[in-house]
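Shown next, in structure tokens, is the structure this report addresses.
All protein chains but one are shown at their positions in the complex.
As written, the chain order gives the labels A and B, with residue 1 at the start of each chain.
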Amino acid sequence: MKRISIDPITRLEGHGKIEIFLADDGGVENCYFQVPELRGFEKFVEGMPVEEVPRVVSRICGV
Amino acid sequence: MTFEPKIVGILCNWCSYTGADLAGTARIKYAPNVRMMRVMCSGRVDPTFVMKAFAEGADGVLVAGCHPGDCHYIDGNYKTMRRMALLKKMLAEYGIEPGRFRLEWVSASEGDRWAKVVNQITEDVRKLGPAKFETKKSKRRIPVPAA
Partner (left out) sequence: MAKINLASYWAAACGGCDVAILDIHEKILDLAAAANIVFWPIAVDFKYEDVEAMVDGHIDVTLFHGAVRNSENEHLAKLLRRKSKVLVAFGSCAHMGGIPGLANLFNRRQIFQRVYHSSPSTANPEGIEPQTRTAVPEGELTIPEFYDTVRPLDDLVEVDYYVPGCPPTPNQIWNVVQAIVSGQLPPKGSVVGASDKTQCDECHLKKNEKKITGFKRIATAQPEQETCYLEQGFLCLGPVTRGGCDTRCQLSGVACRGCYGPPPGVVDQGAKAISAIASVIEAKDEAEIERIIAQIPDPLRSFNRFGIPGSLLVRKIL
């Protein structure tokens, strides 16, 4: 089985990788999309004053 | 072997350092765990010093100054009070147990009191055990300005 790794995926915001498994006849046996990033905003804004949160979560995505 | 805390002490010249000196000349026996640094006024104590002491391996830090109202520079120790109060909050948020950091007022005539303060913090830190800090893998570099 041939394996093609696309790492990283590009020209978008964020990290991602794609693993493609090809059968012997060249057809796609299976394909996996993985997100190899996590920063944890959901957790680390806990306890912050509410008016500060927009200034922090705007950094989830700068695009 | 019992754990011997390493405690950094930052003492003001006019009151607390002189008080510590008095404890010495009066031959008072007390715990040897506080490594003492002298500054002219406790108002000189930048919270950075305290954090750096912890970051470099101190198990405890003791800042000592003149009693409020008695500061040799009139109001230096009021700044100390305010800075250390805010620092305590921040240290707690870093997960540092309150017993590791103390602010004490010790006058030049209080050799006895100095010994008690040192013994107290030593025991408090001994009970807490060695401090566990994440260290930076590389020392922070402050660039040398071009000549």
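A few points about this structure:
The working rule: a residue touches a chain if its C-beta (ideal position, glycine included) is under 8 Å from a C-beta of that chain, and two chains touch if they have at least 3 such contacts.
Note that the structure is a prediction, hence the values are computed from the model and not measured.
In the full complex, subunit B touches the omitted chain through residues 46-48, 50-52, 54-55, 68, 75, 78-79, 81-83, 85-87, 89-90, 93-96, 132-138, 140-146.
Touch with the hidden chain on the side of subunit A covers residues 1, 3, 6-8, 10-15, 17, 19, 21, 29-30, 32, 34-40, 42-52, 55-56, 59-63.
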